[in-house]
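Every protein chain but one is kept in place in this view of the complex.
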Amino acid sequence: MTDLLTLSGVHTHIGRYHILHGVDFAIPEGQTTMLLGRNGAGKTTTLRTIMGLWPASAGSITLAGQRIEKIATPEIARLGVGYVPESMAVFSDLTVKENLVLAARDGAPDTARLEWIFGFFPALKKFWLSRAGALSGGQKQMLSIARAIVEPRQLLLIDEPTKGLAPAIIGALIDCFAELKRRGATILLVEQNFHAAREIGDAVLVMDNGAIVHRGGMADLANDIPLQERLLGLSLEAHQ
Amino acid sequence: MMLLSGDPPRSRLLSVLLIAIVLGLALAPLLFPGAKALNVATKICIFAALVASYDLLLGYTGTVSFAHTMFYGIGSYAIAIALYSLGPSWSAIAIGLVIGLPLAALLALAIGLFSLRVEAIFFAMITLAVASAFLVLASQLSWLTGGEDGRSFQLPELLRPGTVFVKNFFGVPLNGRTLTYYIIFIGCAAMILGLLRVVNSPFGRVLQAVRENRFRAEALGYRTVFHLTYANVLAALVAASAGALNAMALRYAGPDTSLSFAIMLDILLMVVIGGMGTIYGAIIGAAIFILAQNYLQALMGLASNAAAEAGLPLLPGLLHPDRWLLWLGLLFIASVYFFPTGIVGRLRQTAHHATTR
Partner (left out) sequence: MTIVPHMTDVPAQSASEPLPKQPRDLLPLLLPVLLALAMLPLIGSGSTWITLTVASLAMGMMIFIMASGLTLVFGLMDVLNFGHGAFIAVGAYVATLVLLPLASWVQADSLWLNLAVLAPAALAAMAVSGALGLVVERVLILPVYGQHLKQILMTTGGLIVAEQALYALWGPQIIPLPLPTSLRGSFILGDVAIAKYRLLAMGVGLAVFVGIQLVLTRSKIGLLIRAGVENREMVEALGYHIKRLFLGVFMVGSALAGLGGIMWALYREQVHASMGNDLTVLVFIVVIIGGLGSIGGCFIGAILVAMVANYGGFLLPKLALVSNILLMVAILMWRPRGLYAVTSR
(Lines give C-alpha, C1' and ligand atoms only; values in the text may rest on other atoms or scores of the structure.)
Protein backbone atom coordinates (compact mmCIF):
# COMPACT_ATOMS: atom_id res chain seq x y z
CA MET A 1 0.00 0.00 0.00
CA THR A 2 1.49 3.34 -1.04
CA ASP A 3 1.00 6.60 0.75
CA LEU A 4 -1.01 9.17 -1.19
CA LEU A 5 -0.38 12.11 1.11
CA THR A 6 2.60 12.70 3.35
CA LEU A 7 3.13 15.57 5.77
CA SER A 8 6.52 15.94 7.34
CA GLY A 9 7.51 18.52 9.89
CA VAL A 10 4.72 20.91 8.92
CA HIS A 11 4.54 24.15 10.87
CA THR A 12 1.80 26.72 10.38
CA HIS A 13 1.57 30.22 11.76
CA ILE A 14 -1.60 32.25 11.68
CA GLY A 15 -0.65 35.84 12.30
CA ARG A 16 1.55 35.71 15.38
CA TYR A 17 0.08 32.43 16.58
CA HIS A 18 2.03 29.25 16.04
CA ILE A 19 -0.63 26.60 15.46
CA LEU A 20 1.03 23.53 13.95
CA HIS A 21 4.27 22.44 15.57
CA GLY A 22 5.75 19.90 13.19
CA VAL A 23 2.95 17.67 11.97
CA ASP A 24 4.07 14.32 10.53
CA PHE A 25 1.79 11.68 9.08
CA ALA A 26 1.05 9.70 5.96
CA ILE A 27 -2.30 8.76 4.46
CA PRO A 28 -2.31 5.41 2.67
CA GLU A 29 -4.08 5.30 -0.65
CA GLY A 30 -7.60 3.89 -0.62
CA GLN A 31 -8.04 4.20 3.13
CA THR A 32 -10.13 6.39 5.34
CA THR A 33 -8.04 8.07 8.01
CA MET A 34 -9.73 9.73 10.95
CA LEU A 35 -8.15 12.82 12.45
CA LEU A 36 -9.20 13.17 16.09
CA GLY A 37 -8.33 15.52 18.88
CA ARG A 38 -9.61 18.14 21.23
CA ASN A 39 -10.99 21.44 20.04
CA GLY A 40 -8.08 23.69 19.19
CA ALA A 41 -5.66 20.80 18.67
CA GLY A 42 -5.02 21.96 15.09
CA LYS A 43 -7.20 19.56 13.05
CA THR A 44 -8.89 22.20 10.93
CA THR A 45 -5.61 24.05 10.50
CA THR A 46 -4.04 20.81 9.26
CA LEU A 47 -6.71 20.40 6.58
CA ARG A 48 -6.47 24.06 5.61
CA THR A 49 -2.70 23.84 5.38
CA ILE A 50 -2.92 20.82 3.09
CA MET A 51 -5.42 22.72 0.97
CA GLY A 52 -3.06 25.72 0.81
CA LEU A 53 -5.54 28.02 2.56
CA TRP A 54 -2.96 28.71 5.25
CA PRO A 55 0.63 28.67 4.09
CA ALA A 56 2.90 26.13 5.77
CA SER A 57 5.79 28.05 7.31
CA ALA A 58 8.04 24.98 7.35
CA GLY A 59 7.99 21.31 6.40
CA SER A 60 6.84 19.48 3.31
CA ILE A 61 3.50 18.18 2.04
CA THR A 62 3.61 15.59 -0.72
CA LEU A 63 0.61 14.47 -2.74
CA ALA A 64 1.16 11.48 -5.02
CA GLY A 65 4.87 12.22 -5.23
CA GLN A 66 4.43 15.94 -5.86
CA ARG A 67 5.38 18.63 -3.36
CA ILE A 68 2.36 20.89 -2.82
CA GLU A 69 3.19 23.02 0.21
CA LYS A 70 4.10 26.01 -1.95
CA ILE A 71 1.34 25.60 -4.53
CA ALA A 72 -1.70 27.87 -4.65
CA THR A 73 -5.04 26.50 -3.49
CA PRO A 74 -6.66 26.31 -6.95
CA GLU A 75 -3.75 24.22 -8.26
CA ILE A 76 -4.03 21.87 -5.31
CA ALA A 77 -7.74 21.51 -6.00
CA ARG A 78 -6.95 20.75 -9.63
CA LEU A 79 -4.58 17.99 -8.60
CA GLY A 80 -7.72 16.22 -7.44
CA VAL A 81 -8.24 17.25 -3.84
CA GLY A 82 -11.85 17.69 -2.74
CA TYR A 83 -12.45 19.85 0.31
CA VAL A 84 -15.48 19.98 2.59
CA PRO A 85 -14.88 22.78 5.12
CA GLU A 86 -16.30 22.83 8.60
CA SER A 87 -18.58 25.71 7.69
CA MET A 88 -19.87 23.79 4.64
CA ALA A 89 -19.47 27.01 2.64
CA VAL A 90 -22.20 26.33 0.10
CA PHE A 91 -22.82 29.31 -2.17
CA SER A 92 -26.20 30.27 -0.78
CA ASP A 93 -27.03 32.75 -3.53
CA LEU A 94 -26.62 30.01 -6.15
CA THR A 95 -28.92 27.07 -6.79
CA VAL A 96 -27.99 23.49 -5.92
CA LYS A 97 -27.41 22.91 -9.62
CA GLU A 98 -25.16 25.96 -9.97
CA ASN A 99 -23.13 24.91 -6.92
CA LEU A 100 -22.47 21.57 -8.56
CA VAL A 101 -21.77 23.11 -11.97
CA LEU A 102 -18.98 25.14 -10.40
CA ALA A 103 -17.68 22.10 -8.54
CA ALA A 104 -17.52 20.08 -11.78
CA ARG A 105 -15.16 22.79 -13.11
CA ASP A 106 -15.01 21.80 -16.78
CA GLY A 107 -18.29 21.13 -18.44
CA ALA A 108 -21.43 19.68 -16.95
CA PRO A 109 -21.40 17.20 -14.08
CA ASP A 110 -21.60 13.61 -15.26
CA THR A 111 -25.25 12.49 -15.21
CA ALA A 112 -24.58 8.97 -13.99
CA ARG A 113 -22.43 10.26 -11.16
CA LEU A 114 -25.13 12.75 -10.22
CA GLU A 115 -27.69 9.95 -10.02
CA TRP A 116 -25.26 8.03 -7.81
CA ILE A 117 -24.99 11.02 -5.48
CA PHE A 118 -28.77 11.52 -5.48
CA GLY A 119 -28.96 7.92 -4.27
CA PHE A 120 -27.52 9.04 -0.91
CA PHE A 121 -28.83 12.56 -0.92
CA PRO A 122 -32.28 12.57 -2.54
CA ALA A 123 -32.91 16.06 -1.16
CA LEU A 124 -30.41 17.49 -3.63
CA LYS A 125 -32.44 16.07 -6.50
CA LYS A 126 -35.62 17.44 -5.04
CA PHE A 127 -34.27 20.94 -4.54
CA TRP A 128 -32.13 20.94 -7.68
CA LEU A 129 -33.21 24.41 -8.78
CA SER A 130 -33.65 25.97 -5.34
CA ARG A 131 -31.28 28.47 -3.78
CA ALA A 132 -28.78 26.65 -1.65
CA GLY A 133 -29.29 29.26 1.06
CA ALA A 134 -32.81 27.95 1.62
CA LEU A 135 -31.63 24.39 2.35
CA SER A 136 -31.57 22.99 5.87
CA GLY A 137 -28.28 22.50 7.66
CA GLY A 138 -28.15 18.80 6.81
CA GLN A 139 -29.01 19.45 3.19
CA LYS A 140 -26.27 22.07 2.99
CA GLN A 141 -23.81 19.50 4.32
CA MET A 142 -25.00 17.05 1.67
CA LEU A 143 -24.47 19.68 -1.00
CA SER A 144 -21.04 20.51 0.35
CA ILE A 145 -20.04 16.85 0.20
CA ALA A 146 -21.66 16.41 -3.20
CA ARG A 147 -19.57 19.32 -4.44
CA ALA A 148 -16.43 17.54 -3.32
CA ILE A 149 -17.32 14.23 -4.96
CA VAL A 150 -19.19 15.35 -8.08
CA GLU A 151 -16.06 14.34 -9.93
CA PRO A 152 -13.69 11.58 -8.88
CA ARG A 153 -10.95 13.03 -6.66
CA GLN A 154 -7.64 11.60 -5.55
CA LEU A 155 -8.11 12.75 -1.99
CA LEU A 156 -11.01 14.06 0.05
CA LEU A 157 -10.48 16.37 3.02
CA ILE A 158 -13.64 16.48 5.12
CA ASP A 159 -13.96 18.63 8.24
CA GLU A 160 -16.48 17.56 10.91
CA PRO A 161 -19.31 16.66 8.56
CA THR A 162 -21.67 15.37 11.25
CA LYS A 163 -21.44 18.36 13.56
CA GLY A 164 -24.87 19.45 14.72
CA LEU A 165 -26.80 17.17 12.38
CA ALA A 166 -29.76 14.89 13.07
CA PRO A 167 -29.02 11.13 13.38
CA ALA A 168 -30.93 10.28 10.20
CA ILE A 169 -28.76 12.65 8.20
CA ILE A 170 -25.60 11.37 9.87
CA GLY A 171 -26.70 7.92 8.72
CA ALA A 172 -26.93 9.12 5.13
CA LEU A 173 -23.48 10.69 5.36
CA ILE A 174 -21.97 7.49 6.78
CA ASP A 175 -23.55 5.47 3.98
CA CYS A 176 -22.05 7.86 1.51
CA PHE A 177 -18.56 7.65 3.04
CA ALA A 178 -18.78 3.85 3.16
CA GLU A 179 -19.72 3.76 -0.51
CA LEU A 180 -16.89 6.15 -1.40
CA LYS A 181 -14.52 3.88 0.50
CA ARG A 182 -15.76 0.83 -1.39
CA ARG A 183 -15.03 2.68 -4.61
CA GLY A 184 -11.45 3.14 -3.42
CA ALA A 185 -11.49 6.79 -2.33
CA THR A 186 -8.78 8.12 -0.04
CA ILE A 187 -10.29 10.23 2.73
CA LEU A 188 -8.90 12.32 5.55
CA LEU A 189 -11.78 12.97 7.88
CA VAL A 190 -11.92 15.17 10.97
CA GLU A 191 -14.62 13.78 13.21
CA GLN A 192 -15.73 14.24 16.78
CA ASN A 193 -18.58 11.79 16.65
CA PHE A 194 -17.03 8.52 17.74
CA HIS A 195 -19.77 6.29 16.40
CA ALA A 196 -19.34 7.79 12.99
CA ALA A 197 -15.57 7.63 13.32
CA ARG A 198 -15.51 3.99 14.35
CA GLU A 199 -17.82 3.02 11.56
CA ILE A 200 -15.83 4.54 8.70
CA GLY A 201 -12.26 4.84 9.90
CA ASP A 202 -9.48 2.47 8.89
CA ALA A 203 -6.63 4.36 10.48
CA VAL A 204 -6.62 7.00 13.14
CA LEU A 205 -4.47 10.02 13.95
CA VAL A 206 -4.82 11.91 17.19
CA MET A 207 -3.64 15.50 17.46
CA ASP A 208 -2.84 17.61 20.46
CA ASN A 209 -1.23 21.03 20.66
CA GLY A 210 -0.51 21.16 16.98
CA ALA A 211 1.22 17.80 16.64
CA ILE A 212 0.28 14.16 16.06
CA VAL A 213 0.39 12.31 19.39
CA HIS A 214 -0.92 8.95 18.26
CA ARG A 215 -1.21 7.00 15.02
CA GLY A 216 -2.64 3.54 14.60
CA GLY A 217 -5.59 1.46 13.50
CA MET A 218 -9.11 2.64 14.23
CA ALA A 219 -10.13 -0.69 15.69
CA ASP A 220 -7.22 -0.72 18.16
CA LEU A 221 -8.15 2.67 19.53
CA ALA A 222 -11.83 1.83 19.65
CA ASN A 223 -11.12 -1.18 21.85
CA ASP A 224 -8.66 0.52 24.17
CA ILE A 225 -10.58 2.76 26.51
CA PRO A 226 -7.59 3.74 28.72
CA LEU A 227 -5.75 4.85 25.58
CA GLN A 228 -8.73 6.97 24.55
CA GLU A 229 -8.80 8.60 27.92
CA ARG A 230 -5.09 9.29 27.86
CA LEU A 231 -5.18 10.74 24.33
CA LEU A 232 -8.38 12.65 24.35
CA GLY A 233 -8.97 13.30 28.01
CA LEU A 234 -12.22 11.45 27.91
CA SER A 235 -13.66 8.23 26.68
CA LEU A 236 -14.72 8.41 23.06
CA GLU A 237 -17.48 6.02 23.96
CA ALA A 238 -19.02 8.57 26.25
CA HIS A 239 -18.42 11.40 23.86
CA GLN A 240 -20.91 11.49 21.09
CA MET B 1 8.36 64.01 31.08
CA MET B 2 5.07 65.23 32.62
CA LEU B 3 4.65 67.53 29.68
CA LEU B 4 5.12 64.64 27.24
CA SER B 5 2.70 62.40 29.15
CA GLY B 6 5.38 59.76 29.66
CA ASP B 7 5.71 59.15 25.93
CA PRO B 8 9.21 60.37 25.02
CA PRO B 9 10.46 60.30 21.41
CA ARG B 10 12.42 57.06 22.11
CA SER B 11 15.20 57.80 19.65
CA ARG B 12 18.12 60.14 20.16
CA LEU B 13 18.14 61.41 16.61
CA LEU B 14 14.39 61.97 16.77
CA SER B 15 14.77 63.92 20.02
CA VAL B 16 17.44 66.10 18.46
CA LEU B 17 15.29 66.72 15.40
CA LEU B 18 12.25 67.60 17.50
CA ILE B 19 14.20 69.93 19.76
CA ALA B 20 15.70 71.63 16.72
CA ILE B 21 12.29 72.13 15.14
CA VAL B 22 10.62 73.33 18.34
CA LEU B 23 13.50 75.68 19.16
CA GLY B 24 13.55 76.95 15.61
CA LEU B 25 9.84 77.67 15.77
CA ALA B 26 9.99 79.19 19.22
CA LEU B 27 12.72 81.61 18.16
CA ALA B 28 11.55 82.04 14.57
CA PRO B 29 10.71 85.76 14.85
CA LEU B 30 14.24 86.39 16.13
CA LEU B 31 16.14 83.95 13.93
CA PHE B 32 14.28 84.45 10.66
CA PRO B 33 12.81 87.93 10.71
CA GLY B 34 11.73 87.97 7.03
CA ALA B 35 8.01 87.96 6.26
CA LYS B 36 8.18 84.79 4.18
CA ALA B 37 10.14 82.90 6.80
CA LEU B 38 7.66 83.85 9.50
CA ASN B 39 4.79 82.73 7.28
CA VAL B 40 6.49 79.37 6.79
CA ALA B 41 7.02 79.01 10.54
CA THR B 42 3.37 79.88 11.20
CA LYS B 43 2.23 77.32 8.68
CA ILE B 44 4.44 74.65 10.24
CA CYS B 45 2.94 75.32 13.69
CA ILE B 46 -0.64 75.19 12.43
CA PHE B 47 -0.14 72.11 10.29
CA ALA B 48 1.72 70.29 13.05
CA ALA B 49 -1.38 70.64 15.24
CA LEU B 50 -3.78 69.87 12.38
CA VAL B 51 -1.83 66.78 11.33
CA ALA B 52 -1.46 65.62 14.93
CA SER B 53 -5.23 65.73 15.31
CA TYR B 54 -5.57 63.76 12.07
CA ASP B 55 -3.08 61.26 13.43
CA LEU B 56 -5.41 60.68 16.37
CA LEU B 57 -7.90 59.33 13.80
CA LEU B 58 -5.69 57.68 11.22
CA GLY B 59 -2.84 56.45 13.38
CA TYR B 60 -4.64 55.61 16.60
CA THR B 61 -8.02 54.40 15.40
CA GLY B 62 -7.21 53.31 11.85
CA THR B 63 -10.09 55.27 10.32
CA VAL B 64 -9.56 57.36 7.22
CA SER B 65 -11.48 60.62 7.19
CA PHE B 66 -11.65 62.95 4.24
CA ALA B 67 -13.54 65.56 6.23
CA HIS B 68 -10.67 66.91 8.24
CA THR B 69 -10.31 69.98 6.05
CA MET B 70 -14.01 70.58 6.54
CA PHE B 71 -13.47 71.04 10.28
CA TYR B 72 -10.36 73.07 9.61
CA GLY B 73 -12.46 75.22 7.28
CA ILE B 74 -15.26 75.61 9.80
CA GLY B 75 -12.78 77.05 12.28
CA SER B 76 -11.29 79.35 9.64
CA TYR B 77 -14.59 80.60 8.36
CA ALA B 78 -16.06 81.07 11.82
CA ILE B 79 -13.26 83.49 12.75
CA ALA B 80 -13.27 85.16 9.35
CA ILE B 81 -17.02 85.69 9.20
CA ALA B 82 -17.20 86.88 12.80
CA LEU B 83 -14.40 89.41 12.37
CA TYR B 84 -15.65 90.45 8.95
CA SER B 85 -19.20 91.15 10.06
CA LEU B 86 -18.63 92.28 13.67
CA GLY B 87 -15.47 94.27 13.09
CA PRO B 88 -11.99 93.70 14.51
CA SER B 89 -12.55 93.10 18.20
CA TRP B 90 -11.62 90.44 20.75
CA SER B 91 -15.26 89.71 21.37
CA ALA B 92 -15.70 88.93 17.67
CA ILE B 93 -12.90 86.36 17.94
CA ALA B 94 -14.61 84.89 20.99
CA ILE B 95 -17.94 84.74 19.19
CA GLY B 96 -16.30 83.09 16.21
CA LEU B 97 -14.81 80.43 18.45
CA VAL B 98 -18.02 79.95 20.43
CA ILE B 99 -19.92 79.31 17.20
CA GLY B 100 -17.26 77.51 15.19
CA LEU B 101 -15.97 74.98 17.70
CA PRO B 102 -19.35 73.59 18.80
CA LEU B 103 -20.48 73.50 15.17
CA ALA B 104 -17.45 71.40 14.24
CA ALA B 105 -17.99 69.16 17.26
CA LEU B 106 -21.67 68.64 16.49
CA LEU B 107 -21.00 67.84 12.86
CA ALA B 108 -18.25 65.40 13.85
CA LEU B 109 -20.59 63.80 16.36
CA ALA B 110 -23.33 63.39 13.75
CA ILE B 111 -21.00 61.95 11.12
CA GLY B 112 -19.40 59.67 13.70
CA LEU B 113 -22.60 58.24 15.13
CA PHE B 114 -23.93 57.91 11.66
CA SER B 115 -21.13 56.19 9.82
CA LEU B 116 -18.71 54.73 12.34
CA ARG B 117 -21.15 51.97 13.13
CA VAL B 118 -20.18 50.04 10.03
CA GLU B 119 -16.89 49.46 8.25
CA ALA B 120 -14.04 51.94 8.09
CA ILE B 121 -14.46 52.14 4.36
CA PHE B 122 -17.96 53.50 4.83
CA PHE B 123 -16.67 56.27 7.02
CA ALA B 124 -14.06 57.22 4.44
CA MET B 125 -16.63 57.42 1.66
CA ILE B 126 -19.19 59.32 3.69
CA THR B 127 -16.69 61.86 4.96
CA LEU B 128 -15.54 62.41 1.37
CA ALA B 129 -19.11 63.02 0.25
CA VAL B 130 -19.95 65.32 3.13
CA ALA B 131 -16.72 67.28 2.78
CA SER B 132 -17.24 67.85 -0.92
CA ALA B 133 -20.80 69.00 -0.32
CA PHE B 134 -19.48 71.41 2.29
CA LEU B 135 -16.91 72.75 -0.15
CA VAL B 136 -19.65 73.40 -2.71
CA LEU B 137 -21.79 75.01 -0.05
CA ALA B 138 -18.98 77.30 1.10
CA SER B 139 -18.28 78.52 -2.40
CA GLN B 140 -21.96 78.99 -3.27
CA LEU B 141 -23.29 80.75 -0.17
CA SER B 142 -21.38 83.88 -1.09
CA TRP B 143 -23.51 86.24 1.03
CA LEU B 144 -22.06 84.49 4.06
CA THR B 145 -18.70 83.14 2.98
CA GLY B 146 -17.69 85.48 0.20
CA GLY B 147 -17.85 82.60 -2.29
CA GLU B 148 -14.69 81.75 -4.20
CA ASP B 149 -13.11 85.02 -3.07
CA GLY B 150 -13.41 84.16 0.60
CA ARG B 151 -13.40 86.71 3.39
CA SER B 152 -10.58 89.10 4.28
CA PHE B 153 -10.75 90.86 7.61
CA GLN B 154 -8.84 92.97 10.09
CA LEU B 155 -7.44 91.68 13.37
CA PRO B 156 -7.90 93.56 16.66
CA GLU B 157 -5.53 96.48 17.12
CA LEU B 158 -3.17 94.60 19.41
CA LEU B 159 -2.40 91.94 16.82
CA ARG B 160 -1.66 94.25 13.90
CA PRO B 161 1.89 94.75 12.60
CA GLY B 162 1.48 98.49 13.26
CA THR B 163 1.34 97.93 17.00
CA VAL B 164 4.97 98.03 18.09
CA PHE B 165 5.90 96.88 21.59
CA VAL B 166 9.70 96.99 21.41
CA LYS B 167 11.39 98.77 18.54
CA ASN B 168 14.60 96.85 18.69
CA PHE B 169 14.89 93.55 20.50
CA PHE B 170 18.31 92.14 19.56
CA GLY B 171 17.89 93.90 16.22
CA VAL B 172 14.34 92.71 15.60
CA PRO B 173 11.17 94.70 16.23
CA LEU B 174 8.51 93.09 18.43
CA ASN B 175 5.06 94.06 17.16
CA GLY B 176 1.49 92.78 16.86
CA ARG B 177 2.60 90.32 14.23
CA THR B 178 5.10 88.79 16.60
CA LEU B 179 2.37 88.54 19.24
CA THR B 180 0.04 86.79 16.75
CA TYR B 181 2.79 84.34 15.94
CA TYR B 182 3.35 83.50 19.58
CA ILE B 183 -0.35 83.06 20.20
CA ILE B 184 -0.38 80.56 17.34
CA PHE B 185 2.82 78.87 18.49
CA ILE B 186 1.61 78.44 22.04
CA GLY B 187 -1.89 77.42 20.96
CA CYS B 188 -0.55 74.74 18.63
CA ALA B 189 2.00 73.49 21.14
CA ALA B 190 -0.75 73.19 23.76
CA MET B 191 -2.96 71.25 21.36
CA ILE B 192 -0.17 68.85 20.42
CA LEU B 193 0.75 68.25 24.08
CA GLY B 194 -2.94 67.75 24.81
CA LEU B 195 -3.20 65.16 22.05
CA LEU B 196 -0.11 63.43 23.37
CA ARG B 197 -1.85 63.22 26.73
CA VAL B 198 -5.01 61.84 25.15
CA VAL B 199 -3.28 59.06 23.24
CA ASN B 200 -1.36 58.00 26.35
CA SER B 201 -4.44 57.96 28.54
CA PRO B 202 -6.53 54.82 29.09
CA PHE B 203 -8.84 56.19 26.39
CA GLY B 204 -5.95 56.27 23.93
CA ARG B 205 -5.13 52.65 24.69
CA VAL B 206 -8.75 51.65 24.04
CA LEU B 207 -8.51 53.40 20.67
CA GLN B 208 -5.46 51.34 19.81
CA ALA B 209 -7.20 48.18 20.93
CA VAL B 210 -10.07 49.06 18.59
CA ARG B 211 -7.61 49.64 15.75
CA GLU B 212 -5.90 46.30 16.32
CA ASN B 213 -9.06 44.27 16.58
CA ARG B 214 -12.46 45.86 16.70
CA PHE B 215 -14.33 42.64 17.43
CA ARG B 216 -12.05 41.83 20.31
CA ALA B 217 -12.44 45.31 21.77
CA GLU B 218 -16.19 44.97 21.52
CA ALA B 219 -16.11 41.55 23.09
CA LEU B 220 -14.15 43.06 25.98
CA GLY B 221 -17.08 45.37 26.57
CA TYR B 222 -15.94 48.61 24.93
CA ARG B 223 -18.61 50.49 23.03
CA THR B 224 -16.32 51.07 20.08
CA VAL B 225 -18.68 53.42 18.25
CA PHE B 226 -18.59 55.85 21.15
CA HIS B 227 -14.85 55.70 21.49
CA LEU B 228 -14.37 56.28 17.78
CA THR B 229 -16.94 59.06 17.73
CA TYR B 230 -15.31 60.70 20.72
CA ALA B 231 -11.96 60.57 18.95
CA ASN B 232 -13.57 62.01 15.84
CA VAL B 233 -15.07 64.91 17.81
CA LEU B 234 -11.79 65.59 19.55
CA ALA B 235 -9.90 65.59 16.27
CA ALA B 236 -12.51 67.89 14.75
CA LEU B 237 -12.19 70.33 17.65
CA VAL B 238 -8.43 70.54 17.28
CA ALA B 239 -8.76 70.88 13.52
CA ALA B 240 -11.26 73.70 13.88
CA SER B 241 -9.00 75.46 16.40
CA ALA B 242 -6.08 75.11 14.02
CA GLY B 243 -8.32 76.54 11.31
CA ALA B 244 -9.18 79.50 13.51
CA LEU B 245 -5.48 80.17 14.10
CA ASN B 246 -4.83 79.84 10.38
CA ALA B 247 -7.48 82.44 9.59
CA MET B 248 -5.89 84.78 12.14
CA ALA B 249 -2.47 84.25 10.62
CA LEU B 250 -3.68 84.95 7.09
CA ARG B 251 -6.33 87.53 8.03
CA TYR B 252 -8.33 85.69 5.41
CA ALA B 253 -10.41 82.52 4.92
CA GLY B 254 -11.32 81.07 1.54
CA PRO B 255 -11.96 77.70 -0.09
CA ASP B 256 -8.37 77.31 -1.31
CA THR B 257 -6.67 78.05 2.01
CA SER B 258 -8.95 76.07 4.28
CA LEU B 259 -11.22 73.59 2.51
CA SER B 260 -9.68 72.28 -0.68
CA PHE B 261 -8.96 68.65 -1.37
CA ALA B 262 -5.33 69.62 -1.92
CA ILE B 263 -5.00 70.48 1.79
CA MET B 264 -6.50 67.09 2.64
CA LEU B 265 -3.81 65.46 0.55
CA ASP B 266 -1.15 67.58 2.24
CA ILE B 267 -2.38 66.38 5.62
CA LEU B 268 -2.38 62.75 4.53
CA LEU B 269 1.11 63.10 3.15
CA MET B 270 2.47 64.79 6.26
CA VAL B 271 1.05 62.16 8.56
CA VAL B 272 2.36 59.31 6.43
CA ILE B 273 5.81 60.84 5.96
CA GLY B 274 6.12 61.75 9.61
CA GLY B 275 4.84 58.42 10.89
CA MET B 276 1.30 57.35 11.70
CA GLY B 277 0.26 56.72 15.27
CA THR B 278 3.08 58.67 16.90
CA ILE B 279 1.87 62.31 17.22
CA TYR B 280 5.54 63.33 16.96
CA GLY B 281 5.34 62.35 13.31
CA ALA B 282 2.98 65.27 12.78
CA ILE B 283 5.66 67.76 13.83
CA ILE B 284 8.36 66.15 11.70
CA GLY B 285 6.03 65.63 8.74
CA ALA B 286 4.68 69.17 8.82
CA ALA B 287 8.13 70.74 9.13
CA ILE B 288 9.72 68.74 6.31
CA PHE B 289 6.74 68.97 4.02
CA ILE B 290 6.15 72.69 4.37
CA LEU B 291 9.83 73.54 4.03
CA ALA B 292 9.94 71.42 0.87
CA GLN B 293 6.74 72.93 -0.44
CA ASN B 294 8.04 76.45 -0.02
CA TYR B 295 11.54 75.96 -1.27
CA LEU B 296 11.35 72.97 -3.64
CA GLN B 297 8.48 74.31 -5.69
CA ALA B 298 10.70 77.17 -6.77
CA LEU B 299 13.30 74.59 -7.78
CA MET B 300 10.71 72.80 -9.89
CA GLY B 301 10.02 76.06 -11.70
CA LEU B 302 13.70 76.44 -12.52
CA ALA B 303 13.91 72.83 -13.73
CA SER B 304 10.79 73.27 -15.83
CA ASN B 305 12.19 76.39 -17.49
CA ALA B 306 15.51 74.68 -18.09
CA ALA B 307 13.75 71.72 -19.68
CA ALA B 308 11.69 74.05 -21.86
CA GLU B 309 14.80 75.86 -23.03
CA ALA B 310 16.51 72.57 -23.78
CA GLY B 311 13.50 71.73 -25.95
CA LEU B 312 12.68 68.51 -24.13
CA PRO B 313 9.19 67.13 -24.73
CA LEU B 314 6.70 66.61 -21.87
CA LEU B 315 9.20 67.44 -19.13
CA PRO B 316 8.38 71.16 -18.90
CA GLY B 317 4.72 70.27 -18.30
CA LEU B 318 5.56 67.58 -15.77
CA LEU B 319 8.00 69.79 -13.86
CA HIS B 320 5.83 72.91 -13.88
CA PRO B 321 5.33 74.15 -10.30
CA ASP B 322 1.59 73.70 -10.73
CA ARG B 323 2.25 69.95 -11.10
CA TRP B 324 3.65 69.83 -7.57
CA LEU B 325 0.70 67.61 -6.67
CA LEU B 326 1.68 65.02 -9.25
CA TRP B 327 4.99 64.42 -7.53
CA LEU B 328 3.34 64.58 -4.14
CA GLY B 329 0.91 61.89 -5.21
CA LEU B 330 3.75 59.65 -6.38
CA LEU B 331 5.68 60.36 -3.19
CA PHE B 332 2.56 59.56 -1.21
CA ILE B 333 2.04 56.17 -2.87
CA ALA B 334 5.71 55.34 -2.46
CA SER B 335 5.71 56.25 1.23
CA VAL B 336 2.59 54.25 2.00
CA TYR B 337 4.14 51.29 0.22
CA PHE B 338 7.79 51.48 1.27
CA PHE B 339 7.77 53.48 4.54
CA PRO B 340 4.43 52.78 6.17
CA THR B 341 5.87 53.66 9.58
CA GLY B 342 7.23 57.01 8.41
CA ILE B 343 10.27 58.86 9.66
CA VAL B 344 9.45 58.46 13.33
CA GLY B 345 8.87 54.74 12.91
CA ARG B 346 12.18 54.38 11.08
CA LEU B 347 14.14 56.33 13.66
CA ARG B 348 12.62 54.38 16.52
CA GLN B 349 13.40 51.11 14.77
CA THR B 350 17.05 52.07 14.38
CA ALA B 351 17.19 53.23 18.00
CA HIS B 352 15.59 49.98 19.12
CA HIS B 353 18.10 47.89 17.16
CA ALA B 354 20.95 49.92 18.59
CA THR B 355 19.88 49.27 22.20
CA THR B 356 19.06 45.59 21.80
CA ARG B 357 22.30 44.76 20.02
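Going in written order, the chains are labelled A and B, and every chain counts its residues from 1.
Here, contacts are C-beta pairs under 8 Å (C-beta built on N, C-alpha and C of every residue); 3 or more make two chains touch, one makes a residue touch a chain.
Remember, predicted model here, so these are calculated numbers, not experimental data.
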Contact partner of the left-out chain, one of A:Leu4, A:Ile19, A:Leu35 or A:Met51: A:Met51
Touching the absent chain when the full complex is considered, from B:Ile99, B:Ala124, B:Leu144 or B:Leu291: B:Ala124
Positions on chain B where the hidden chain makes contact: 58, 62, 64, 114-115, 117-122, 124-126, 128-130, 132-133, 136-137, 140, 261, 265, 268, 272, 314, 317-318, 320, 322-323, 325-326, 328-330, 332-333, 336-337, 340
Touch list for chain A against the chain that is not drawn: 51, 53, 72-74, 77-78, 83, 85, 89, 91-94, 97-99, 101-103, 105, 107-109, 111, 114, 118, 124-131, 133-135, 147
